[in-house]
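All protein chains but one are shown in place.
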Amino acid sequence: MPSIINDNPYLPVQAKVESTDFESDDKTLKTLTFSFLTPSVREKFNFLPGQFIELSIAGKGESPFGIASNPTEELIKITVNRTGYVTNAIHNLYKGDIVGIRGPLGNWYPISKFVGSNLAIISGGFAFTTLASLLDYLLENYSDKLGKIYLIYGARNPGMLLYRDKLKEWSNNPRLETYITVDNKVNDWDGLVGFVPDIVEKADIDIQNTYTVICGPPIMIKLTIPKLLNKGIGKDHIYTSLERRMKCGIGKCGRCNIGKNFVCKDGPVFSYADLEGLPEEY
Amino acid sequence: MKLLRIKKDNFEEALRSLQNEFKIYIPKKEDDNVVFSELGNFKDMDYKFERTSHPIKEFVLPQNETLFYFLKDGSREKESFDTSKRILLGVRPCDAKTLKLLDFNFLDSSYIDPYYEKRRKNTFVISIACNEFGENCFCDSLGDSPYKLNGADAIIYSISNEELNLLIDNEVIFSFFKKYSEKIEEVNSEEEVSEKGKIAERATKPLPVKELKEKLPSLIGSTDLWKNISATCIECGVCTYLCPACYCFDINDITFGKGGKRLRSYDSCMFKEYTLEASGHNPRPTGAERWRQRLLHKFLYYPDLYNELGCSGCGRCIDKCPSKIDIREVINYAFNYK
Amino acid sequence: MNNDKLITEEIREFGRKAFKEENVEIIIGYESLNDNSLKPAVIYNENEVNKLTWNQTASFNLATLLRKFKGKKTGIIANGCIGRSLVVLINEGQIKRENLVIIGVPCQGILNENNEELYENCMSCKYPSPPIFDYIAQVEPLKVQGDTLGERIEKIEAMSESEKLSYFKEQMNKCIRCYACRQACPMCYCETCFVDINSPKWLSKEVTNEDNTIWNITRIYHLAGRCVECGACSRACPEGLDLMYLIGKMNRDTKRLFGFEAGLKIGTKGNLETFNPNDPDFFWKGES
Partner (left out) sequence: MNEFEPKIIGFLCNWCSYAGADLAGVSRFQYPANIRIIRIPCSGRVNHLFIMRALYDGADGVLISGCHPGDCHYQTGNYYARRRLEIFKNLLYFTGIPQNRLKLAWVSASEGAQFSKLVTEITDDVKELGENEEFRAVRKDIEEFCNEQ
């Protein structure tokens, strides 16, 4: 597991805001990219899709965000939903402001397991960040080592879909079977309409030797998993990236545990088989 | 392991010689609380060493700890470590054991907590074999005993009016007391000596903690059990704040003028905000889920991860619970639950 | 005290009636611990009714537990202060009178566990019987013993400002912000307590004398005209803060200035929920 790039795991490394742009029409989601103040730090900061960082704003606090950028890209990209004290401060950042980054934290999607199989990436809302990183990384380095790749991604309305330029690209990419949906119909939307769990049920995914990766609001995960199980996809073929309130990010402060595992240190990526029998606290 | 017999005044002289390098703390009564306070003059060394109201975790994990200072524009940061050396004298074996329990969490291989590590390395514990059982303490019911080292550096046995026996399991401590002792015996195991230490005696009422550990996974889904256990719990933070083995903490920024500091402070799995997410979703909305977490953490997860219970039986949570919930009854209730 | 035995017998009888005739789903009361002191308990069916016990160690305010059983028809054992708490909660729309079956107990005063004397607020208690009830034990309630709390408040009020401040700061130094006082109080039912609001941040998470002052003074002040002086907060405090002298002062000011005492009649508005044009006015109006 690549260790956090600081001997004091609580001390963030200084980074600079490179770009900030709105991701959703209603301006509640913003995508930011960062570079480290001392560029040499980037080499030590090697991460894999699924990992996250704690973004620290001096005087406001810290919050965890999945890394949305492809590991081979230079800048670190995250998407932030404006809900509270720290996220509001992040939305008010300008290019060049100094922030702190702690990471890379947590584990990553088990790409080695996906080799030689089909892969269905299922996501909802703005939890699409680490899965976008995964898709970019796979298309770049594992395109020939995987079977079919499906992308099923939904949001409340077209304005809330993340990385719409990438979505267009992926929709036209023959290597992928994409199902982009929205919960409720909006006039100039000609794509699919419906909730992600229903789209998953209807989509004709080849279930032979297929791994699935789900990341989204707890309700979506809880409704989608039974649908996959009914399709005959095994519990150990379903991976999910969980969300929990986090503070330390390194398995010390005790709050993000599911059973005896910590979502921040032993997760956030778990197989559904791991979660069985544990308190359903996510 | 060495067993020393030392005259009391030699023992005090040894302590006096250490005072320039170490701060020495002993339990002192302050109205109806017993608090660890620095040993000033030696006349208040009455060797009674009552159990303190607050656990010794405060010395290795204080309620407020500054992680680092910063300027608001993020340009400068400075870490803040406490490296003061101290000896805690007159600690109860149940408290001494919990330092070992906290070590599991803060010093495990994946990440070493630098703040905890520096404090822990500079804290030496000389415990005292229990002279009388507290009202609600139950270390014997967990299969432990009130006169074991339990990870302490030394333990005081059988105090007579002029001398005492000191069993030492730490070279540094041994080097301090070596030249002050009348007799030094080489001892290879604690059991040989603990007979001497046996002062407090009572019929132990064992708790089915081993059997409960096997049964707990099957109880995770029985919501009624957890509802009944937490029916009268008011979800305050007393039991976790005063528990020597509870270490959950929160991290927040404090600002003042141009700068500020990142502060680590106690948190509690009993608080709603402990797991409340920004979206409003709370995986543990009521007392029932929180009590399930509290019991599973101490009697299933800790034994699974470190094969030690997450509870040393000190009884503080029983003493101070406003609803008088007794964790011993909760253990029996869960174990016998159909 | 055979009153305790008498009351215990009667409330068990009323408890059976509550299950049989009023079909309550649960009863909130007290059961005895091994050393005969009481702890709060929830009775789920008729054959558990014999757990119900009453004696002078009933120091926990049962009205606090109602929020855990919202919407259920609930029986509740209520002495004077619990009964008054129910009146305040009904007036503030937190519980419905028809969901309650109140088993009244004319209180004999609650004993302080460490020194076997009545708690201060029981000594000066003027309303030992609940203002509303469905059943009530036939026992004489406690007569007012003497306003020891009021005397103590006057003594402190007579102190110099610096003496008052040092006593107050001494209390604030003990506080560890475990919020047991908030959790033990039936009137503290906010969804998000002002302590956990982070914009604006009214106080810091650090346990300092000043932050503890903001916490304790605000919690007490938020009870102005609502607190029935049951003492549950000071009994729940693990650090033994003297809270009753501050609460007693505020309640006596409310009575002295506005003639108001909380929780006596259903339908009355809380003291700070209303006003009177000719309230006493000590504001500066130009004269020096």
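Every chain is named by a letter (A, B and C) in the order it is written, and numbering of its residues begins at 1.
By definition in this document, contacts are C-beta pairs under 8 Å (C-beta built on N, C-alpha and C of every residue); 3 or more make two chains touch, one makes a residue touch a chain.
Note that the structure is predicted; figures quoted are calculated from it, not measured.
Participant: Relative to the complete complex, which of the depicted chains are touched by the chain excluded from display?
Facilitator: B, C
Participant: Looking at the full complex, which residue from B:254, B:269, B:300 or B:317 touches the chain that isn't shown here?
Facilitator: Candidates B:254, B:269, B:300 or B:317; residue touching the omitted chain: B:254.
Participant: For chain C, enumerate the residues touching the unshown chain of the complex.
Facilitator: Residues of chain C in contact with the hidden chain: 156-157, 161-169, 194, 202-204, 208, 210-211, 213-214, 217-218, 220-221, 224-225, 246, 249-250, 253-254, 257-258, 271-272, 275-277, 279-286, 288.
Participant: Going by the touch rule given at the top, which residues of chain B touch the chain that is not shown?
Facilitator: Counting only chain B, the missing chain is touched by 66, 69, 71, 75-76, 78, 80, 254-261.
Please note the rule applied: only the chains that are shown with their structure count from here on.
Participant: Report the inter-centroid distance (CA atoms only) between chain A and chain B in whole Å.
Facilitator: Spacing between the chain centres: roughly 39 Å.
Participant: In angstrom, rounded to a whole number, how far apart do the mean CA points of chain A and chain C lie?
Facilitator: 49
Participant: Pull out every residue in chain A that's touching 2 or more other chains.
Facilitator: 84, in rising order.
Participant: Any idea which chain C residues touch chain A in the complex?
Facilitator: 198-199
Participant: Which residues of chain A touch chain B in the complex?
Facilitator: 1, 4, 7-12, 14, 57-62, 81, 83-84, 87, 97-100, 217-218, 243-245, 247-248, 250-257, 259-260, 265, 277-279, 281-282
Participant: Chain A touches which residues of chain B in the complex?
Facilitator: By the definition above, chain B touches chain A via 67-68, 70-75, 77, 79, 105-106, 110-111, 113-115, 217, 220, 247-253, 255, 260, 262, 264, 267, 269, 274-279, 281, 283-284, 289, 292-293, 296-297, 300-301, 304-305.
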